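Here it is, the structure in full.
Of the protein chains in this complex, one is absent; all others appear in place.
Up next, chain A:
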Amino acid sequence: MELANTLSQDGESRGGVLAHLERLETQVSRSRKKMEEPQSAQAEESALGTRIHELRRLRDKLRAEVKQHQASVKASTTNVEPDQTLEITEQESLKRKWENVKAILQAYRFTGISGKLTSRGVCVCISTAFEGNLLDSYFVDLVMRKPLQIHHHSIPVFIPLEEISAKYLQTNIQHFLFTLCEYLNAYSGRKYQADRLQSDFEAFLAGPLQRNSLCNLLSFTYKAEPEGQSFPFCARLLYKDLTTTLPTDVTVTYQGKRKYCTFCSHD
């Protein structure tokens, strides 16, 4: 039947089924007004009956899907509501506290700085990210002695670790860690952007992307269109501020002549 076919096509859209129902209703009221022969009235009724049958089938199918969906969602909830009214043994409360504490320790990595106590002090782990993408982590192993010392670390050599530790390590360890965080996150972000430029915009680059290890000086030649005869532009990006992921100087030249220059100190 024509109506049944439409249901199976539009079965997914709520509007479709509702619209059908409404059409059905008007048809039914119209037929009542005309007081048609029992035969055609019976035909309308059976049409509605078929509709209900279809709806029942769809409803059962969805019920099964929801059950399956709920089973597949694994909840590893470690935070239990504090207002429990059930009686719990001391052991259970201890276990619960333990789970909670363990979870909180894990959660520290989301602040960007987390650490583990070691026999000589603490091993701090600094995480980096750029625009929501989690990137590399670095560690600094500190020895808790007077004066505080860095036992070993995985900070790249071009990050001014000595400078930062000379300024803050002994007097304000929080400032030391968060400043290091700033430099590392900025470096990670610049590196990520340079990598993406190389990989995602390969078609636009007319030559290799030249960069230094700090990724704060980038130089490349690019075309405005990947194919076609557009002339190549040379771009040079300089990031003077090592704690940012945006360049401070941008120079674009065309055939040796400076065409467009933003926030440079020279012309």
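Convention: a residue touches a chain if its C-beta (ideal position, glycine included) is under 8 Å from a C-beta of that chain, and two chains touch if they have at least 3 such contacts; residues count from 1.
Methods note: contacts and distances are computed from a predicted model.
Student: Select, from "SCNNG protein", "Translation initiation factor eif-2b subunit beta", "Cullin family profile domain-containing protein" or "Centromere protein P isoform X4", the UniProt-recorded name of the complex's unshown chain.
Tutor: So the chain that does not appear here would be "Centromere protein P isoform X4", according to UniProt.
Student: Specify the residue from the set A:Ile173, A:Leu217, A:Leu238 or A:Val252 that touches the hidden chain.
Tutor: Missing-chain contact among the listed residues: A:Ile173.
Student: Among the options A:Lys97, A:Arg120 or A:Arg196, which residue touches the chain absent from this view?
Tutor: A:Lys97
Student: Can you name the residues of chain A that touch the chain not displayed here?
Tutor: 14, 17-18, 21, 24-25, 28, 44-45, 48-49, 51-52, 55-56, 58-59, 62-63, 65-66, 69-70, 72-81, 84, 86, 88-92, 94-98, 100-108, 110-117, 122, 124, 127-129, 131-134, 173-175, 177-178, 181-182, 185, 243-246
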